[in-house]
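Missing here: one protein chain of the complex. Every other protein chain is in place.
What follows is chain A.
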């Protein structure tokens, strides 16, 4: 390539060099139980380059105007999953949302994600979210002797679960789900995404157990395919499709003679909203309600207790965090 085509880059550079600051209003839902039990909206006006991130705006407010504004953040480029929040009514990462992409002419509303207890301003209690994750056995399970070298996996088998390996556990999906809002016992999309990552990994041998966990009344069948999760996911994961694939695996499994073994059925295809699978999926709980419960169901009880402030299932990581 002798002379690179620079047109688009050129334009971007010129625009960036010009740095046209604009005045933007951030309307933030504040909550600090040390001061008041009531949450309230507060407006802040700042000067900002529209090509900056919402996170930059929050920093400007915290650093220049009001040090008490509280939010989590770390990487600032969409990789660590710290800063999922509701921005103009939609779940997004503040560090991946540019001001110019969300109409800066009107006040930008920012509030904590829904369905998890707000601790202060934009900070929520993440514990129930991580507990649901831990409950789906989010780790590779294999049997028999370990090979000396790596396990072999074909590029196609690796590709099969690529999408769901991208998850950064930001909770944007789970906290955008109306089913989760109404009933915090639902595992939620993120936990299912992480179960999917292992169920469809050709090296794993506990697919059956995970499917059993997700067959629970608080499992995949609660999903109403509203697609909020897919829209919310900052990593572009096809969350609803993953949930559908797990449902489909559960249905296929009923006819699968290899019960107790890894799921080895055909790779399920995505069935979209309103499709046959979605409907049959919704009816499935009654069909399989009397299935023998696996010992792992104890885990669900553990989770319920945990949410009421009780203990956790032995053998699983204990997280001592907030509250």
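Basically, contacts are C-beta pairs under 8 Å (C-beta built on N, C-alpha and C of every residue); 3 or more make two chains touch, one makes a residue touch a chain; residues count from 1.
Please note the rule applied: contacts and distances are computed from a predicted model.
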{"item": "Listed names \"ABC transporter ATP-binding protein\", \"Transcriptional regulator, LuxR family\", \"Raffinose/stachyose/melibiose transport system permease protein\" or \"Succinate dehydrogenase flavoprotein subunit\", matching UniProt entry of the absent chain", "value": "\"Succinate dehydrogenase flavoprotein subunit\""}
{"item": "Identified contact with the non-displayed chain, of A:42, A:103 or A:153", "value": "A:153"}
{"item": "Selected from A:169, A:192 or A:220 as touching the chain missing from the view", "value": "A:169"}
{"item": "Touch criterion as defined above, residue of A:27, A:90, A:114 or A:203 at the omitted chain", "value": "A:203"}
{"item": "Positions on chain A contacted by the hidden chain, ascending", "value": "1-9, 12-14, 16-17, 32-35, 51, 62-64, 66-68, 70-82, 96, 98, 119-121, 123, 126, 130, 134, 138-140, 142, 146, 149-155, 158, 161-162, 165-169, 198, 201, 203-204, 314-323"}
